[in-house]
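Read through the structure below, which is laid out as structure tokens, and then see the notes.
Of the protein chains in this complex, one is absent; all others appear in place.
As written, the chains take the letters A and B, and residue 1 is the first residue of each chain.
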Amino acid sequence: MTKTNSGNFFEDFRIGQEIRHATPRTATQGDMALYTALYGSRFAFNSSVEFARGCGMPGQPLDDLAAFHLVFGKTVPDVSLNAVANLGYAAGRFGVPLYAGDTVTTVSTVIGLKENSNKQTGVVYVRSIGTNQKGEMVVDYVRWVMVKKRDVAAAAPAEVVPDLPGAVAAADLVIPAGLSAAGYDDVLAGSPHRWDDYAIGEKIDHVDGMTIEEAEHMMATRLWQNTAKVHFNQHTEGQGRFGRRLIYGGHIISLARALSFNGLGNAFKIAAINGGRHVNPTFAGDTIYAWSEVLEKFDLPGRSDIGALRLRLVALKNQSAADFTLKAEDGKGFAAAVVLDFDYTVLMPKR
Amino acid sequence: MTKTNSGNFFEDFRIGQEIRHATPRTATQGDMALYTALYGSRFAFNSSVEFARGCGMPGQPLDDLAAFHLVFGKTVPDVSLNAVANLGYAAGRFGVPLYAGDTVTTVSTVIGLKENSNKQTGVVYVRSIGTNQKGEMVVDYVRWVMVKKRDVAAAAPAEVVPDLPGAVAAADLVIPAGLSAAGYDDVLAGSPHRWDDYAIGEKIDHVDGMTIEEAEHMMATRLWQNTAKVHFNQHTEGQGRFGRRLIYGGHIISLARALSFNGLGNAFKIAAINGGRHVNPTFAGDTIYAWSEVLEKFDLPGRSDIGALRLRLVALKNQSAADFTLKAEDGKGFAAAVVLDFDYTVLMPKR
Partner (left out) sequence: MTKTNSGNFFEDFRIGQEIRHATPRTATQGDMALYTALYGSRFAFNSSVEFARGCGMPGQPLDDLAAFHLVFGKTVPDVSLNAVANLGYAAGRFGVPLYAGDTVTTVSTVIGLKENSNKQTGVVYVRSIGTNQKGEMVVDYVRWVMVKKRDVAAAAPAEVVPDLPGAVAAADLVIPAGLSAAGYDDVLAGSPHRWDDYAIGEKIDHVDGMTIEEAEHMMATRLWQNTAKVHFNQHTEGQGRFGRRLIYGGHIISLARALSFNGLGNAFKIAAINGGRHVNPTFAGDTIYAWSEVLEKFDLPGRSDIGALRLRLVALKNQSAADFTLKAEDGKGFAAAVVLDFDYTVLMPKR
């Protein structure tokens, strides 16, 4: 019997199947520092214990996306080791903040299966939940991936496609216990613009660009214990479709989010991931730019200090975001420079 | 109204203006580990809690230059986003050591303004002070930068050039409370040479060389939350003057200081930055060497266990420091290989 993990193939998944993922992971101060070093994030809420306490938190939480990556990484050996493509995210919610010392354990449930017409692959929908050592939900999201079949002749399961929300409803957002913007300091936060100052349809070019090196994306992806082979092995990828190592899509999400500080400095907390697609690959040497669009604004039940913004975050490679490029010139599909179309909801202090 | 920060231009500064910088930053054990990984520093005072306690400290402080970089980084979005050149440092003093868990907040005051004769740029002098959560000074220094004017026709303010000391006086150096070299262990520290063994005028070739990679200087510069665009964006810098990303000058200071361990292993604490100039640019692929010269030796008031050395630390690129290269062959200006001329004061145990 082979001792190594060859991952699950499409026909290995069953609706309702629950997968406890390996390697529970304790978040540390080291993860915090590496998050800053790898992405350049500058949100005071995650950088300063004093600022976070001023917002009612017991300490500075790790960046929400660090929690997301830690959970995502754990699902890879079981869910997407034989994936052809990571197709999308939906229904993502952040629960209790993740602090240094907390341990995250991840469980996924298969909620959808759909064989492709070529019978070579199928789409697997999983809901993955990361919980801390107290059993509290840290992040809960759905992703779907196209996974190879081991055996093209294997019978396909009955098709189940889950009904996923276009966006997480305001009532479903989790506001961390104790969180308050009563004493929020705009100057220390780095932006004078509060929830009230943003208009639906407003677009923001985040101006700055960040070039990615092989060592950076590999260190990040290993930090999250994501084992997808395409990120790490030049010996095989050099013979592959792109001739290069592919960068983990989540690396681009974190870079774009960090770039978005310039224009969204008070978007201090991610509450939801409504959707997201990695629409073109990125490679070492690419320079990432980002722009945002305000899709929705909403009040939060019982809160006058904090509101929510639903944002589209678009990342481009090797092209300034000043033109807010999104679609291809023929209007069909995405422009070649677009690498990420991400739909998420943030919390922001109100005036 | 644009939501992004375009930084201040020369005509935006006023004498006496106080700028509270964004993103207070809690130092962590992660910063400590990254400092070691990025620069290779080996001072026992910063590496071992036991050694630091033996010197009377409550724990091992972060490297003094880590505190400097954290403060410097915070000033960039407000002071030097539109800078053409970082011209110099002076009057830098280190106060209470920075420990993991401490939070640094930075405030700058404009103390000098001088328009250049071309009216396109001007020199801005700022005094920046980083304080911990107790309001204690961690680092306090002056730097001056050449900043673009937004509008060449804008009226220049009255010229004020601050009177800066050539070096921080011995009486102005801060000796951390409790610090004692009574039980200082030379063997664990890694050098048999104490304050008494150094002579004014003595030059030391630090021998070793360290090659810099893009991923390293970018990770470091993001860790310090320094946002200067020239360090990160190959897409635009590739079209710029050098065709490359420029390395943050502070990266070279830290590398040279780490190299100086070989010859100055007992210079365990930086007390002052008297001056410093980045005299040539550095790029990824460059190998940094360093040499030092003892400029002054002085006793410290009331201390028999510790003395101070004022040192010149010179960094070279792609050239051994065995020849103590400094000036160009024609005696005018610096040799092309010189990248840093740094004047600082260290504490060292006496016999």
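A few notes on this one:
In the analysis below, a residue touches a chain if its C-beta (ideal position, glycine included) is under 8 Å from a C-beta of that chain, and two chains touch if they have at least 3 such contacts.
Since this is a predicted model, take the numbers as computed values, not measurements.
In the complete assembly, the contact with the undisplayed chain comes from B:F51, out of B:F51, B:F94, B:Y141 or B:Y344.
Chain A meets the missing chain through residues 1, 3-5, 20, 22-26, 28-31, 33-34, 77, 100-101, 103, 105, 133, 213-216, 218-220, 222-223, 225, 227, 229, 232-236, 245. With the whole complex as reference, residues 28-34, 36-40, 42-44, 47-51, 60, 100, 187-191, 193, 197-198, 204-211, 213-216, 219, 262-265, 285, 287, 318 of chain B touch the missing chain.
Keep in mind that, in the parts below, only the chains that are shown with their structure count from here on.
When the CA atoms of chain A are superposed on those of chain B, the rotation angle is 120 degrees to the nearest 5.
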